[in-house]
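Missing here is one protein chain; the remaining ones are kept as they sit in the complex.
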Amino acid sequence: MAARPKRYAMVVDSKKCINCKACVVACRAENSVPLAYSRPWMNEETRGVWPKLMAAFAPEQCHQCDHPACVRVCPTGASHHRPDGIVVVNEAECVGCRYCMIACPYDARFFREDKGVVEKCDFCVHRLERGQLPACVETCPSKVRVFGDLNDPKSKLAELLSDRQYRVKKPEAGTGPQIYYLI
Amino acid sequence: MKIIEWGVLIVNYLFLGGLSAGLFFVSAIATFLYKLDEPSPYTRIARLGALMAPWPVMIGCLLLIFDLGRWYHFYKLFLHLRLVSPMSIGSWLLVLFNLVALVNCYAWLTERQRNDLFAKLPRRLAFLGKFNYDIDHWRRRLAFAGMPISVGVGIYTGVLLGAVQSRPFWNTNLVAQLFLFSALSTGCAALILGLAGREQPVQEMKLLYGFDICFMVLEFFIVLPYLIHGQLSVQAVQDSLKLILGGPFTILFWVFFLGLGLLTPLVIELRELVPVVVSNREFHYNRILAATTALLILGGGFLLRYIFVYAGQMSAMQ
Amino acid sequence: MHRLFKAGLIGVAVIVVFELFPAVHAAQKGSENKGRYYFRQTCKECHTKGAVGGEITPLNKTMAEWRVYFAKGTHNHGKEPLAKYLPADQLLDASTFLVQHAADSPQPETCGK
Partner (left out) sequence: MDRRKFLRFSAGGAAGAAIGASLAYMKPFSHSPEKEAGRLEVPTTCEACVNKCSVIAVVENGTIHKLNPNPENPKSRGMLCARGNAGLQQVYSPARLKRPLIRVGGRGEGNWRPASWDEAFDFAAKKLSETKDKYGPQGTLWSSSESFQEVFFRNLGAAFGSPNQVRHPTLCLASVNLAYSLTFGTVPSFDLLNSKYIIMSGANRLESFITPDTMDLIESAEYRKAKLIYLDPRFTVTASKADEWYPIRPGTDLAFLLAMLNVIVGENRYDKEFVANYTVGFDKLTEHVKAFSPDWAEKETEIPAKDIVRIAREFSDAAPRAVYYAGRRSSWYREDFHTRRAQAILNAIVGSWDREGGMVPNGKIALGEYLFLPWDDPIAPRVDEMDKNFPLAAKGDGAYLKLRENVIAGTPYPVKAWMIHKQDPMNALPGQARTLEMLQQMDFVGVVDVQMSDTAWYADVVFPESTYLERTDPVEVLSGIAPVVVYRQQVVKPVHDTKTTLEITQGLAKRLGLSQYFDFTMDQWVAAQVKELPLEAPLEYLKKHGVYVPPGFPKYGTTLNPDHRFITKSGKIELYSDRLQEANYDPLPVYHAPAQPPPGKFRIITGRRAYFTQANTTNNPWLNQFAPENSLWLNAAAADSLGIADGDRVEMTSTVGAVRLKTRVTQEIRPDCVFMLHGYGKKSKWQRLVAGTGGCDSELLETAWDKVSGNAALHETFVSVRKV
């Protein structure tokens, strides 16, 4: 595939995450997401036996994959890949077949019963166009998320990815996820 | 988040689509099994199949449309053709299949049936009467053209699921094959059921049993490698198979699908047909047994789709 | 020298009076609330940063020093009587305010204010 002029991606520094849920609420407000759903979600894990314990938290949302399974299976092209790498759902074209939800290895999509369409994180494209960061990134108290352009070597994101070890979730799904979890 | 997005409407749709494909396919084969000028018992199969074929898939399509979040937007499916989306291909395939099946159905109407049909048209639609053509001579051409489409529909119902990489339970090409042969056998079964009421359809039954046995044997030998292959695959696939090997779908799968829905009818049909073929005995047609067998196969076909649709959605990568 | 001695003497006397006979103090207690008002209304006129008198806050002196100051009752290094600026009742209030907020006064902090 031809090189993209921009490739938006996100780095998650889960060590800094304190599970405060600010991102979830910020997204809810920004994107008017009803209470029954959420675009981002928190993964929480606690292990061990008293008093040897560990806990880890990390936010997750649509991985804006390079080879998005959701886009591939969409029968109408409502789910599509923007040139900047963001996967979006065009509400007008969505017929609500939910095939994309089934195809998404991350379960990052949900079906809005009220609208009859499928919805997911779109990195707040409307905010990006205004020059603002995605709501979850901006609001995060401990700045767990770093958002930026992968193709811009000067971005904080690119810098982090060249300095630190990272992993992506479910690489075996072959979708080329673009949320990078720092180790 | 909700786990099961595709529910019983989709299960029914997959089943009915497959059923129509099977009906059409068997009917089409039967079309070629007799000389045009001679009366043949196979005409009954061909005719019955042709007359039955369009309706299940039409109902299935309606179910599919009603399953959409916005059913009134379904036309948007036909503003696009996306060759990478099984559903997009499938939608077009279904339209094509519906058309061919309908025309084929029409072609198999007798002259009286046609006249009756057009006579029943309301006055406003009376102008359609000019379409009252005799197209009997299209039957073989339609059968020939429709066969690959019906196979396509049969495969498509499986590809729809099999193409989803993120659901380990589905993600194997065996699913498409499984669904195809299951579709064909349910088509056979529907015909067996349809003919069960007729007077001594012995020849027809022999043929249908023969086909059916082939389809079910093939189906069985796909289920087998599906399980073996899955067990030898990566952890995610093994885990997903636990849904039927000691999970919520175990009894449904082993007892009701495999036992009652596949092996039992297979054994019955073999018991009926093998002596006839091997020892040249006379075929004892038992109406009740035939109907029961057919119902078991239809039930099995439905269960197969039910299990796959639900278990598949419950399976996930780690 | 003489003046310094006199001031010191008065200071000692005042401290003795206030420390030994708190009742005297209590009896003459003015209103802290009003004192604050008079201080800000009158004294702050000149005693802010950059103004003629230079900034003065209660923290400039200890409690004892404020008491001495008001006992002496003079302004501008003894050049003029304090009474020139404030009537006696207001002076009492102002002194109450300043003493209670002096540099060594107990000032437990609260939340927010």
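Letters A, B and C mark the chains as written, and numbering starts fresh at 1 in each.
As a working rule, contacts are C-beta pairs under 8 Å (C-beta built on N, C-alpha and C of every residue); 3 or more make two chains touch, one makes a residue touch a chain.
Worth saying up front: this structure is predicted, and the values here are computed from it rather than measured.
Undergrad: Considering the whole complex, which of B:Arg47, B:Arg82 or B:Arg139 touches the chain not shown?
TA: Answer from the full complex: B:Arg82 touches the omitted chain.
Undergrad: So that we can see where the missing chain sits, which residues of chain A does it touch?
TA: Interface with the chain not displayed, on the chain A side: 1, 13, 15-16, 18-22, 24-26, 28-30, 32, 35, 46, 48-51, 53-57, 71-72, 77-78, 80-83, 88, 90-93, 125-126, 129-130, 132, 135, 138-143.
Undergrad: Could you pull out which residues of chain C are in touch with the chain that's been left out?
TA: 31-34, 36-37, 40-41, 49, 59, 62, 103-113
The working rule: only the chains that are shown with their structure count from here on.
Undergrad: Specify the contact topology among the chains shown, as one of line, ring, star, complete or other.
TA: Contact map by chain: other.
Undergrad: Of all the chains, which has the CA centre nearest the overall CA centre?
TA: A
Undergrad: Report, in whole Å, the distance between the mean C-alpha point of chain B and the mean C-alpha point of chain C.
TA: Roughly 101 Å separates the two chain centres.
Undergrad: Between chain A and chain B, what is the gap in Å from one C-alpha centre to the other?
TA: From the centre of chain A to the centre of chain B is 40 Å.
Undergrad: When the centre of a chain is set as the mean of its C-alpha atoms, what distance in Å lies between chain A and chain C?
TA: Centre-to-centre distance between chain A and chain C: 65 Å.
Undergrad: Got the chain A residues that touch at least 2 other chains?
TA: none
Undergrad: On chain C, where are the residues touching two or more other chains?
TA: none
Undergrad: Which residues of chain B touch chain A in their complex?
TA: 1-2, 5-6, 67-70, 73-74, 76-77, 79-80, 82, 84-88, 90-91, 160, 163-167, 234, 236, 312-313, 316-318
Undergrad: Given the complex with chain B, which residues does chain A contribute to the contact?
TA: That would be residues 37, 69, 72-78, 93-99, 101-105, 107, 110-113, 115-118, 170, 172-175 of chain A.
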